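Note that one protein chain of the assembly has been removed; the remaining protein chains are unaltered in position.
Naming follows writing order (A and B), and every chain is counted from residue 1.
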Amino acid sequence: MTALTHVLPYLVAAWVFLAGCYGLATSRNLIHAVGCLSVCQAATYVLLLAVGYRDGATAPVFSDLAPGSRPVVDPVVQALALTDVVVGATVTALLLALVVQVAKRHGTVDPDELSELRG
Amino acid sequence: MTEALIVTALLLVAGSATAAVAVRDPVRQSLVLAVLGVVLAVLFTVLQAPDVALSQLAVGSALTPLLLLLTVRKVRRRGQRAAGGGGGSDGRRGGGSGP
Partner (left out) sequence: MSPRMRLWLVATGGAGLAALLVAACLDLPRFGGDRHPYGDQAVEASLSRHTANTVASVTFDQRAFDTLGEMSILFAAVLGSVVLLRQTRDEHRARPEPAAVSRPVRRYALLVLPVALLTGLYVVAHGQVSPGGGFQGGVVAATALHLLYLGADYRALERVRPIAPYEAGDALAASAYLVTGLAALLAGSAFLANTLLPYGTFNTLASAGTVPLLNAAIGMEVACAVVVLLAGFLDQAVEIVDEGEHDDGEYHDDPRQRGK
C-alpha cells in the first residue's frame, strides 16, 4: 500500500494528462477541446504540488505558526502553480475567443469539417 | 488519516478528470469541469497548499465554466441559423454523453 502511495500522485497526474490529450485528439467540437486542454493543465498542478509535498508538514504560512516549530511543504512549486492557475484561465479565454471567431467565419466548430473547408 | 484523505482526493480528481473528457456535450462538460475544479481545490488543501486551492476554487469552479458556457451560447445562436438553412454542424452536435 505505501509503496503505491509513494508514486500514486505522479501516476494520477500522468493519467489526467493523458486523458486530456485523448480528449483533445478525439474531440468533435472546439469548445470541448478547450475544456480538455484545461484538464491537461490541471495535471501539471497535481504534479507540481505532489513534488513539493512533505509527510507530516504543514502549509508554508507563518502567520499562526512559530518559524521552525514544524516542517513546511515546498512553497516554490506552490508559487509556480498559483500563478499558472490564473494565467491559464486567461489563456483559455483567448482560445475561446478564437473559437467564437472560427464559428463566425466558418459557421462550424467541428475540427473535421473545418479541415474539409480548407480543401 | 492524512494519507487516506490524499488518496481519496487523488482518486476523485482522476475520476472527475476522466468524466470531463468523456462527456462530449460542452454544456455538461463545463459543469463537470466545475466539479473538477472543486475536487482539485480539496486536493490542494489536503496537500497543504491553501494559496493554490483558493485560486483554483475561484478560477476552476466559476470562471472557466462561465467562459465555456458563454461561448456555447454564442456559438449555438449562430448554429440555429446553420441548422435552419439546410444542415451544417453546430454546438449541439454533442454525441453520446456520460462516462
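Quick note on the criterion: contacts are C-beta pairs under 8 Å (C-beta built on N, C-alpha and C of every residue); 3 or more make two chains touch, one makes a residue touch a chain.
None of these values were measured; they are calculated from a predicted model.
Engineer: For review purposes, identify every residue of chain A that touches the missing chain, sorted by number.
Structural biologist: 5-11, 14, 17-18, 21-22, 25-26, 50-55, 59-63, 67, 71-79, 82-87, 89-91, 93-94, 96-98, 100-101, 104, 107, 112
Engineer: Mind listing the chain B residues that contact the chain we can't see here?
Structural biologist: Looking at chain B, the ones touching the missing chain are residues 50-51, 53-55, 58-59, 62-63, 66-67, 70-71, 73-74, 77-78, 80-82, 84-85.
The definition used in the following text is that only the chains that are shown with their structure count from here on.
Engineer: Using the touch rule from the top, collect the residues of chain B that touch chain A in their complex.
Structural biologist: 2-3, 6-7, 10-11, 13-14, 17-18, 20-22, 24-26, 29-30, 33, 36, 40, 43-44, 47-52, 55-56, 59-60, 63-64, 67-68, 71-72, 74-75, 78-79, 82, 88-91, 93-95
Engineer: For chain A, which residues are in contact with chain B within the complex?
Structural biologist: Counting only chain A, the residues touching chain B are 5, 8-9, 12, 15-16, 19-20, 22-23, 27-29, 31-32, 34-36, 38-39, 42-43, 45-46, 49-50, 52-53, 56-61, 72-73, 78-79, 81-82, 85-86, 88-89, 92-93, 96, 99-100, 103-104, 107-110, 113.
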